[in-house]
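Working notes for the structure below.
A single protein chain has been omitted from the complex, and every remaining protein chain is retained in its original position.
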Amino acid sequence: MENPYLPYPVRIDDIEVATEDKSLKTFTFVFVNPADEEKFAYKAGQFAELSIPGVGEIPIGIASSPVEKGFVKFTVFRTGVVTTHLHNMKKGDLMGIRGPLGNWYPWDKLENKNVVIIGGGFAFTTLRSSIVYMLDPANRKKFKNIDVVYGARSPGMLLYREELFDWEKRDDINMHITVDGTDDPDWKYHTGFVPQVVEDNAPVADEDTYAIVCGPPIMIKFTQPALTKLGYQPHQIIMSLENRMKCGIGMCGRCNIGKELVCKDGPVFTLEEINQTPKEY
Amino acid sequence: MMGNLLEHMGIDRDRIHFSWISSAEATKFVDVVREISEKVRALGPNKKFVKDYTK
Amino acid sequence: MDTCIEKIRAIGADLLAKGTVEKVIGFADGSIPMATRPIALTSDKEVDKLVFNSVCGLNLANYVSKNSLSSKEGKIAVVAKGCDARNLVTHIVENQISREQIYIIGVPCTGMVDKRKIAALFDDEITGFEEHGDTLTITSASKTETVKKADVLRHNCRVCTHSNPPVYDVMAGDPVEEQTLDHPYEDVDQIAAMDLDARWAYFENLTKNCIRCYACRNACPLCYCPTCFVDESSPQWVGKGQNEIDVTTFHFLRAFHCAGRCTDCGACVEACPMGINVRDFTRKLNKDALELFGWEAGLVLDKRPPLDAYSPNDPNDFIK
Partner (left out) sequence: MNFITIDKKDWAPGIDKSRKTFRVYGPVEDENGCQIKPLAPDTAPKMDAPVTVMSAKSVLFPQTEKILTATLDESKQDHHVMTPVETDDMPRVVLGIRPYDAKAVQLVKLNFDNPDYQDPYWCAAYEATTFVGLGVTHPGPCDFSTAVGCGPFSEEGLDVLMADMDDKYLAKILTKKGENWVAACGFDTEADPKESQVLFDVLRKEAEKQIQTDLATDKLAGKTILDLYDAPFWDDVAFSCINCGTCTYVCPTCWCFDIQDETRHNTAVRFRNWDTCMSSLFTHHASGHNPRGTKVHRVRQRFMHKLKYFLDKYDQGIMCVGCGRCVASCPVNIDIREVCNRMNDYETTK
């Protein structure tokens, strides 16, 4: 019997400070047993439990993309016991990863559709995974227009800045980068909150357009009306939720919203589904 | 009262020690620690209120 | 106690009808024998739900500190036995509530019964419980027993010397006579008479069936910390599993946090599903508070608890 609690051993291959305030770091892990990488086959939108023996586990969205091989990447915000410990670990340290867990963005359903990706703050990790996946030469033709609205407090708080600016230069993806505010006179992108940028820049919905939204609750709350104004129906709005989790496999019982378990039935839900459940997230 | 409760629960009084030591009283601190260590060493290893790591 | 119920209801109805208080917190009948349920009433039409009997073993002061009583809320009336009132006093002294927010409906208390003691009289489950004065009639499928209430009182009630609320706004009955005890802490002395290892074994055995449901803590009016030390994750003071040392640490430290504050209301023991006498921890502290500081918690509004104040006369022979 497979033991779903047993993490795959991994080595920290690289640690990168992701934001100017150093509250986020991106960890690149390499599997100690190369065969485990295959077992860890994942889709963009899934998460995993980062597992530090003797300290604990944390559920984190997978920031690397299925099309990137040889490593997995996670961007982690320092907030609790485990994330603080992780932030203090060094390159070469050993730990574990358990997953992949949960469902993913509905890639089958999104084929031949326009996709609008909306993210805020550090909830951009699985969105990065998704963008890299969609832009992969083997996949790009599966999707019609791709728009991305991504905002952070300030330029220095944007995740994956270099990639963002590279994508900005491409013509097969429309980037709408925004910051809440900046004193950089050379800032050439948007300023303003994500919901407003969505309202002004995201494409008007037709039945072939889907929006993927991932961000802090307050951003999600105000982005919903903006999308509704643009004609998005609840089933066209796809969201990724997070709740406190332990097992990640739907057994420990804490992450439910109504009868849905965020870890196993989610974390990806359509707004239509979420509208049927208590708002306990 | 904490010392009394611990003693009431079966912890040897000689293992519990309270002292006022100012941050300026380095020698007193050293003396007190030495005295307690010696006293506790004489008592041998404590078996109570110690988590059993073999379980 | 029947006249007492009528008085409680009349007082409650009057307070609610006149708008003196926003709600009345009291006891209602439970759904099974020997059970009562704390309730909050907001209408004078509902006062018939209020009861008071020998199975009102919880402490209603607990519903004042932990029910997010904001300053916006109006005055609350609480049906209070001697110990409940003492805990309300403690709340006031510890700045959890102000005296003006609370209307104390004092109840002269003749003690609460020990449900486990009664259950032990039967091999099967109890199906009926009736109270007439100081006589209790208890029935099960197989038999009926009549016992004197005095014979089945909870231990804390047997040694209680503050049956009447020391502070109140109105009394729902004439004060009962307070007893004086020659040996108020006989139970503590019995443990103290054991040798060191026997005492440790006694406390190990005491908590061996603890399931860490925290009913004792949550039923305790003193345990109002926003985050209890056992729930703290950074640093994590105590392990969360069933390791006996973690369990003992919880009980020892929780008790110590009640030092000089505990009124020996017995709610912790009443709430414990396993029937653990966690008062064995707090009783020692109560005894010391009395002997070292001449202190019993919750009797007066104008004195700080002993561990909350410094006095040059404080005993300090423990400092070496």
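Going in written order, the chains are labelled A, B and C, and every chain counts its residues from 1.
We take it that a residue touches a chain if its C-beta (ideal position, glycine included) is under 8 Å from a C-beta of that chain, and two chains touch if they have at least 3 such contacts.
All figures in this text were calculated on a predicted structure; none of them were measured in a lab.
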Option from C:Asp48, C:Asp124, C:Asp189 or C:Asp308 whose C-beta touches the chain left out: C:Asp124
Of C:Ala17, C:Cys213 or C:Leu301, the one touching the omitted chain in the full complex: C:Cys213
Of C:Val64, C:Ala271 or C:Ala297, the residue in touch with the unshown chain: C:Ala271
Interface with the unshown chain - residue positions in subunit A: 1-7, 9, 32, 51-58, 79-81, 83, 93-96, 217, 242-244, 246-247, 249-259, 264, 276-281
In subunit C, positions touching the absent partner: 30-33, 35-40, 58, 62-63, 66, 123-127, 141, 205, 209, 211-215, 217-219, 231, 239-243, 270-271, 273-276
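We adopt the following convention: only the chains that are shown with their structure count from here on.
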Chain located farthest away, centre of subunit B as origin (C-alpha): A
Nearest-to-centre chain - CA centroid comparison: C
A-C against B-C, pair bridged by the larger set of C-beta contacts: B-C
Centre-to-centre distance between subunit C and subunit A (centres being mean Cα positions), rounded to whole Å: 50
Length of the line joining the C-alpha centres of subunit B and subunit C, rounded to whole Å: 34
Sites on subunit B touched by subunit C in the complex: 1-6, 8-12, 17-20, 32, 48-52, 55
Residue ranges of subunit C touching subunit B (in the complex, touch as defined): 188, 191-192, 196-203, 239, 243, 245-246, 248-249, 252, 255-256, 259-260, 281, 284-285, 288-289, 292, 307, 318-320
Partner subunit C, residues of subunit A touching it in the complex: 80-81, 84
